[in-house]
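Notes follow the structure.
A single protein chain has been omitted from the complex, and every remaining protein chain is retained in its original position.
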Amino acid sequence: MKGLKEFFSRHRPEIVIFAGKGGLGKTTCSAALAYHMATQEGKRTLCFSTDPQASLSDIFERNIYGQGVIELLPNLNVVEIDADRRVSDYQQSIKRKILDMYGLDELPAEIEEYIDSTSAEPAMYESATYDAMAELVAAKEYDLYIFDMPPFGHGVRMVAMAEILGKWVEKITEARTQVQEYEAVAATLKGEKATEDLVMKELVDIRNKIKTFTDLLTDSKRTAFFMVIIPEQMAILDTERALGMFDALGMRMSGLILNQVYPKELLEKPNLSEFLKNRIEMQQHYLGIIREKFGDLVVAALPMYTREPKGLQMLAQVAEDLMYPKLAL
Amino acid sequence: MSPFWLVALALIAYYVAYRVYGKWYDRTVWRPDPNRTTPAHMYMDGVEFFPVNRYVLWGYQFKSVAALGPILGPFIAITYGWLPAFLWIVLGNFFIGWLQDYGAIMVSVRNEGRSFGPISYEFTGAAGRNTLLYFILFYLWIISATFIFLIATFWNIFPSTFVATLGILVTGVLVGQMLYRYKMPIGTITIIALILVVVSIWLGMRLPTPKDFLGPWTLAFWAAVTCVILYLASILPMPTFIQPVNYVAFFPAYLAIVLILLGALISPLTGVILQQPAWKTAYAPFVGPIWPILFVAIACGAISGWHSLVGSSSTSKQLDIEPDAHPVGAGAMLSEGMLALASVTAYMVLSPDELKGMTNIGAWVLGATKLTAPYLGGDVSKAVLTTFFGLTLVIYALTVQTLVTRFWRLVAGEIFGESVLGQKHVATFIGLLIPWIFAVSGSWINLWLYFGGSNQLMAGLAIMLITIHLARVKAPTIYTLAPATFMIVTTLSALAVQTFYFFQATMYGLANGKPHPAFVRPPLDQYPGVAIFLNGVFVLVGAALFILGIRMAVLTYRAYGRFRAAPAAPAAVAGGSKE
Amino acid sequence: MASKEQKGEEKRPGFGEMMKGVLYGMASHGHVMAALRTRMYLEHLFMFITLGDMLGIPVLPPYYSLRILPYAVPNIKSWKMRVFRERDFTDAIY
Partner (left out) sequence: MTTLEQFLRAHPDLRFIFTGGKGGVGKTVTAAALAYFFATQGKRTLLASLNPVHSLSSIFAQDLTGGEIKPVKGVNNLQAVEVETKDVVARYRENISRRVREFLKWADIPVDPRPFVDIAVTNPAFEESAMFDKMMDMMVQEKEAFDVIVFDTAAVANAVRLIGLSKIYGLWLSRMIESRKEALSLRVQLAFRKDKVMEEVKKDPLLADLLSMNERFNQVKELLTNGTQTAFFFVTLPLALPISVVKRFITMVSAYDIPVGGVLVNGILDRKVAEASDEEYLRNKFEEQLGYLQTIKQDLGPMVRSFIPLYPQEVVGLHTVATVANDMLHYMPDFWEDL
């Protein structure tokens, strides 16, 4: 197992994404990597959690949820977005824009209701998260962005979403362009000047944003995807499924990170409790399967820590294990 | 006699129709109200409904209604002599023609801008609309058959026109590209287009196509080429093909009208005189007796059903104020009458020698050249003028036919829905294959009369719909009921006569084992079975048109009776709300 | 075409203007209508995938659609009218 250090010596991604099922340690890995990159490699790093469970706050032991970008240490910036609030802010801004554009005092009821009820659209929440990510990346303020993906659909959904949004904006731009073309011709024939299309301007803006980000996400040179896995049957099945989804999207997984592994050496301890012995043996069994199934894809393995990894000190430990894994598969 | 006097007389008649009869009729029947909100304002959506100034609308309506009908119809009509044709064009227009065009616009304006499909639905129910739908399906086949035949014929008899036509099409496509892709100003585009039109004519003269090069199959070949062009027109986006081609075609086509009218008006100076007899016969074999045939032969010059379809489809939705309907509807129709007169004139100036037999479809070109050459450079320019007028004939036929083919596809889509037959490519293919077969059959005069019959019948039915509306709002109906009845009886008779001819021909064919010589042309004379079969098909087509026509007539008369007996309709039904 | 709100009592245009109108009507008006209609259907498509749920058709997440909404506000009514008007085959002659 080569470790992430080796990976980063060969690759210089601008974005690192941790995907996978919830509860396996994605957030911990994200936080640890961010900590390492910021403090050891001197990279301006942003760690972004899209996980609605707000665990970044717990890991850094500081409430950062919905507070915007916070600089925890020099170079180490974290943000945990409150997607709900983002959605409602966005809705407000649209309302205000309509009022301003037409000099209205209040919105037509139909429009107001329409805007309000969009928060019920299940994808609204994800789109808002996506938009927040795109916006941060577009600002280009950091050398490295680390995203902790939400657990639903293994975070792969987010990429699928990027793809769909990309296609969507392509299509509506195409339709709009044609609308404009015909409008322009009608105007030309009438001897009038075609009016500038404000919608088009907006679309170009949206498209640039989505396209830049989606291109970045799908460029394996600039974006690295890691998935966290633990040596249990269900996690293995899940990982296989996620890899399938990745393939379907035409994307490549940069590596798997094994977590919560009991050191095999423990077995040699003479008075090992039956309990631990059983667990370790079970793990060994699944590790074998992992080796067989994923082999070289596993880039790092984290031991089962004796304490829940939180706080900067523990993070330093996790980071160390991530970069230079001591465990062998 | 100089054609001038005829044109002058007609002008006076039309002036009276427009100013005196028209104004009186307006006061008595429609009472257009400048304050009544028109659908253009009521439903303004900037796409279908929006007010357009009356000059523009007049130009649009005239352009949409003026086609090959008034140009070629008189050619058949003068079989009986020019006087009956002349009288029909003047009087038919005076008492019937403009009333229909005008009424179609008004009835639509007073019914929320609805077109004839919805109006027939409202007045005569689903049965009426469906009958109309199927009637139109056949009607369009027949139009297509005649126009495809004519285009093919023109290309063959004017060898310089094919390349010129191609030039116009290519220019049209270029204009589309300049407009849509390069977004050039329309002035520049027009200048380039006009230069290219001249180049096209020049090229056409330089590169004549060989005459009859495939022997009897030449016509079939040219008809197939026409179908290919029409196919493209039907499936390509309208704004980038049909419309720009129309734009380019507009200039030569209308220049031709202006030149002929001018030629007729200054004929006392140029010395061109009438050479055709005013009266020839009351019965032409295989064409039919003067009544009802004359009235359907001039397919558009005096009255045409196509006009009310156009008028109620787009024009009525864009009428700014009700009084505009008079100049737009009546004005355009009377102008069309002038176009028909100009054509009659073009035929009249030909000597009986020049107009030999019924085969010379190019007679109009000959006459037009004769009328205009004297003031356009004399004999030297004759070759150019022949190409030019030949080309305009093709253009008239082709531009209308592109719309007809596309329209047929939409009708097929409506009838066959999402099944294969309603599918864009399949529908277009069928909408061209059948007319192609019809065209190749060669019974073009009789087909033309089918076309005229169904077209004028359409007009009669349109006037009936107008009459129903008037009955509904308790306005005087006699001024439309009488013409409608005359048109319906005449056209049904004409259809019956033509169907009977085809029936006779089929029987003759079956009895003798070879097709009747008057109802077959090369190449089908080589295939008697096919020719006889086609005659049989034409019997069926005629019967279908006849039966659908009768059905629609019955439905409209019934509706008329019903509305006549009903108490006055509330104001809302009578038209837009009062402001 | 510019709409004339003052009805009935517009001043008579000069001959040149008349001819311009007539020529435009003959040469271009049909084309303009065809272009406008094509534009309309394209706009239908555009609106379906941005604000389709305004028609009670639950379509894509309108997160970015909302940014289009302000521009569409004044046209929503006429858009609905255009979408829902039942069209007949006889409306398609232009």
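Each chain gets a letter, A, B and C, in the order it is written, and its residues are counted from 1.
As a convention for this text, a contact is a pair of C-beta atoms (placed from the backbone, for glycine too) under 8 Å apart; a residue touches a chain by one contact, two chains touch by 3 or more.
None of these values were measured; they are calculated from a predicted model.
Engineer: For the chain that is not shown, enumerate the shown chains it touches in the whole assembly.
Structural biologist: A, B, C
Engineer: For the chain that's not shown, point to the residue among A:69, A:99, A:276 or A:327 touching it.
Structural biologist: Spelled out, the listed residue whose C-beta touches the missing chain is A:276.
Engineer: Among B:410, B:495 or B:520, which one touches the chain that has been omitted from the display?
Structural biologist: Here the residue in touch with the unshown chain is B:410.
Engineer: Check the options A:14, A:41 or A:174 and report the residue that touches the missing chain.
Structural biologist: A:174
Engineer: Among C:23, C:54 or C:72, which one is in touch with the chain left out?
Structural biologist: Selected residue, touching the omitted chain: C:54.
Engineer: Check the options A:125, A:145, A:225 or A:246 and report the residue that touches the missing chain.
Structural biologist: Looking across A:125, A:145, A:225 or A:246, the contact with the absent chain belongs to A:125.
Engineer: Of the residues in chain B, which ones touch the absent chain?
Structural biologist: 114, 117-118, 121-122, 126, 237-238, 240, 406, 410, 413
Engineer: For the chain that got dropped from the picture, name the residues of chain A it touches.
Structural biologist: Where chain A meets the chain not shown: residues 21-24, 27, 51-55, 58-59, 113-114, 116-117, 119-123, 125-126, 150-154, 157, 160-161, 164, 167-168, 171, 174-175, 178, 232-234, 237-238, 241, 262, 266, 269, 271-279, 282, 304, 306-308, 310.
Engineer: Which chain C residues would touch the chain omitted from the figure, given the whole complex?
Structural biologist: Counting over the whole complex, chain C touches the hidden chain at residues 37-38, 41-42, 44-45, 48-49, 52-61, 80-81, 83-88, 91-92.
Definition applied: only the chains that are shown with their structure count from here on.
Engineer: For chain B and chain C, let me know how many angstrom lie between their CA-based centres, rounded off.
Structural biologist: 29
Engineer: So how far apart, in whole Å, are chain A and chain C when each is placed at the average of its C-alpha atoms?
Structural biologist: Comparing mean C-alpha positions, chain C is 43 Å from chain A.
Engineer: Using the touch rule from the top of the page, what residues of chain A touch 2 or more other chains?
Structural biologist: Counting only residues that touch two or more other chains, chain A contributes 182, 185, 189, 191.
Engineer: Which residues does chain C have that touch at least 2 chains other than itself?
Structural biologist: Residues 1, 24, 28, 31, 35-36, 38-39 of chain C each touch two or more of the other chains.
Engineer: Could you pull out which chain B residues touch chain A in their complex?
Structural biologist: 179-180, 183, 185-186, 239
Engineer: What does chain B use to touch chain C in their complex?
Structural biologist: Of all residues in chain B, those touching chain C are 34-35, 41, 43-48, 50-64, 115-118, 121, 129, 133, 136, 186, 237-239, 242-244, 246-247, 250-251, 254, 309-310, 312-314, 318, 320-321, 323, 403, 407, 410-411, 413-414.
Engineer: Please output the residues of chain C touching chain A within their complex, sorted ascending.
Structural biologist: Counting only chain C, the residues touching chain A are 1, 24, 28, 31-32, 35-36, 38-39, 42-43, 45-46, 49-50, 53-54, 60-64, 66-74, 76.
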